[in-house]
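Below you will find the structure I want to go over with you.
Excluded from the complex is one protein chain; the other protein chains are retained at their positions.
Here the chain labels run A and B in written order, and each chain numbers its own residues starting at 1.
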Amino acid sequence: MTASPELSARKVSDRVLDYLDRGSALPGDLYTDASLFEDELRAVFQRQWIYAGHVSQLTQPGDFLTVDIGAESAIVIRDGQGGIKGVHNVCRHRGAQLVEESRGNARRFVCPYHQWTYGLDGALTGAPRMTDDFDKSRFPLRTVHTSEWNGLVFVNFSPGDVESLPGLLAESAELMAPFEIASARIAHTEVYDVAANWKLVWENSQECYHCNANHPEFTRTFDMRSFQNDTAISLLSFSGDRRMQCGTFPMKTGARSLTMTGAPASGRQLGQFDNGRDPYTAATHLKPGFATVFSPDYGIAFTDVPRSVNHTEVRVQWLVHADAEAGVDYNVENLKRVWDVTNLQDWALCQSVQRGVASEAFEPGPLSLDEASVAGFYHSYAAMMAAAGL
Amino acid sequence: MTASPELSARKVSDRVLDYLDRGSALPGDLYTDASLFEDELRAVFQRQWIYAGHVSQLTQPGDFLTVDIGAESAIVIRDGQGGIKGVHNVCRHRGAQLVEESRGNARRFVCPYHQWTYGLDGALTGAPRMTDDFDKSRFPLRTVHTSEWNGLVFVNFSPGDVESLPGLLAESAELMAPFEIASARIAHTEVYDVAANWKLVWENSQECYHCNANHPEFTRTFDMRSFQNDTAISLLSFSGDRRMQCGTFPMKTGARSLTMTGAPASGRQLGQFDNGRDPYTAATHLKPGFATVFSPDYGIAFTDVPRSVNHTEVRVQWLVHADAEAGVDYNVENLKRVWDVTNLQDWALCQSVQRGVASEAFEPGPLSLDEASVAGFYHSYAAMMAAAGL
Partner (left out) sequence: MTASPELSARKVSDRVLDYLDRGSALPGDLYTDASLFEDELRAVFQRQWIYAGHVSQLTQPGDFLTVDIGAESAIVIRDGQGGIKGVHNVCRHRGAQLVEESRGNARRFVCPYHQWTYGLDGALTGAPRMTDDFDKSRFPLRTVHTSEWNGLVFVNFSPGDVESLPGLLAESAELMAPFEIASARIAHTEVYDVAANWKLVWENSQECYHCNANHPEFTRTFDMRSFQNDTAISLLSFSGDRRMQCGTFPMKTGARSLTMTGAPASGRQLGQFDNGRDPYTAATHLKPGFATVFSPDYGIAFTDVPRSVNHTEVRVQWLVHADAEAGVDYNVENLKRVWDVTNLQDWALCQSVQRGVASEAFEPGPLSLDEASVAGFYHSYAAMMAAAGL
């Protein structure tokens, strides 16, 4: 495949900045060019922090999660010393994947093909029938960076040094602290297939210009006016390059949680909100793929997983207090409902845009006053691409 | 994707003319090269007249049809002044498609994403929350050319000026006039998926060299000898570049309609044939995608819609007199049968050719005496490609 003429002629980051200067949406080739998509996988998704899961999934030595992005697969392991270790899910012998499961527990990792065996630290401990000069110490599983923030575990496939994840998210720390996310657990997971480019999924999540007409359930509790410009969101904060963005989600009067009715979905409140602090709902985004929104009783973790230039998998986890009991403290259908219906409404919109921007007739239009955060996303995208020289 | 070496080295129109000079079929890469297919979408299908539908589908203000070709989608609208308006189905803001339905009625077009609102004339009438200097008059829906001929509505995605559709079809006017197509209506529609290049579908429809062995139902009434050379078809006429071609379909003795038995399929005759004029069956083709065949009691409108280099969607509408009543004047199964079985027989043949011409061993052979119209199609194809500099 070959890039579009514009993509071949100029850096994509420079083009994006030009459109940003004009207050415009982005041109169609950024959402339809398959070679650009391959570049994005390598330059963005394999160089940035990607959400892997929640620490409650990694409590015992040998507990592991896998994370797949493009052709890459990582295993995130609770090792024997209580740390978290990330390794490529690729045997050092012939390349077979060590595990196929998305989650499990292992005492060691044995390649299914020829039984090369690795410890929880990734060291090669067994390789039958090799030559006498074979040195096992030269063939540990290749490392993937990991980091934890508020109980949320991330990986980074960069081969070299990486930025500090807590550093990147520092400005969100105080905002999210009361939810004590680390002491929650995952009550439910949904995986959505969206026939749209991953950037359209992000853009959709960045503005509520579309909410009034499209999200009657969501706007029962969410006070849409707060999204009408960036500064209206209480405590809004973002990093210089806009990869990190956080703020409270102002709620309508009387709403105590982002649910169908405003009543909490879980009877077991999270964290410090049990101790009298004024409850609120807050969100933190970390491009390119992660967003989380917490109310005092439950939260969600979104992951935007690019699958092809026009196909994205969105994974959503619902988190509740570790001690909340299904059927007693919460009901899964009720817990997931407002985000599930909102998501499905959004995917139809994203898919419509994907079809429309493929037209030769599409010229990106001016952004509205309510789309400043879409411009913020463009900014973060340009920054991530520029960092890779693209 | 990259073009085949021959396609890279020479204009495809020149190559086609060389094969035409030799009386030969065309080489395999013209049916298998994915980059050529992309060129054809842009150079041919987005620059020529494409059938959209019948005026009976656009009787009331706000009635609309959509037409999709490649990445393009048009909305064809009966506007408030009784005219027909064509617009791109792409919002001027972020590019969402305004309508997903293939047909409907709208008082105005409201983008599902952010409620930008357009009148039936395509003018932007509402766009909430824009900056003060936003000028709605600069953002009408982009226009698609439309034209009507005998009640058949066509669109043309060309950005610039376009040829006159009635001018292109002028020589067919007298031939088709008695059917009074404009006063018919659509009784039935079938959509076929054909695993073959769109040009193979056309070539198949251009000759009856294959009819005797393959179409027992069709040849009960159709007098195949008439196809044995071009001049044998009564009244045969075509434009200089062969995009337009028309003529009568000679019928076997006793046949009064192109049906399974030769008896009319609809008891309500079309147009002037009720008034004593000698009935006949006639066809008109307009490349790249349209063909119609009318008998005195019913007609069909074929559309050849390219989907990928080796996949074509063929849509067939069956038209009857506007006053003909289903179950009384005609029975849909009987009405559609002869063309439906003939189509299915043809698609199997087209698919076999698609597989065969992909072989490196395929050398195009000489055309028979009965394939002059296939050469005519090649001629029209070369002309359309040459017009785009290809």
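By our rule, contacts are C-beta pairs under 8 Å (C-beta built on N, C-alpha and C of every residue); 3 or more make two chains touch, one makes a residue touch a chain.
As the structure is a prediction and not an experimental result, all values here were calculated from the model.
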{"item": "Which of B:25, B:270 or B:375 contacts the chain that the document leaves out", "value": "B:25"}
{"item": "Identified contact with the non-displayed chain, of B:214, B:248 or B:334", "value": "B:214"}
{"item": "Missing-chain contacts mapped onto chain A", "value": "1-2, 42, 46, 71-73, 88-97, 100, 112-115, 127-131, 134, 139, 142, 157, 159"}
{"item": "For chain B, residues in touch with the removed chain", "value": "1-2, 23, 25, 28, 32, 203, 209-210, 212-214, 228, 348-349, 352-353, 355-366, 368-370"}
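Operating definition for what follows: only the chains that are shown with their structure count from here on.
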{"item": "Between chain B and chain A, distance of the C-alpha-averaged centres to the nearest whole Å", "value": "46"}
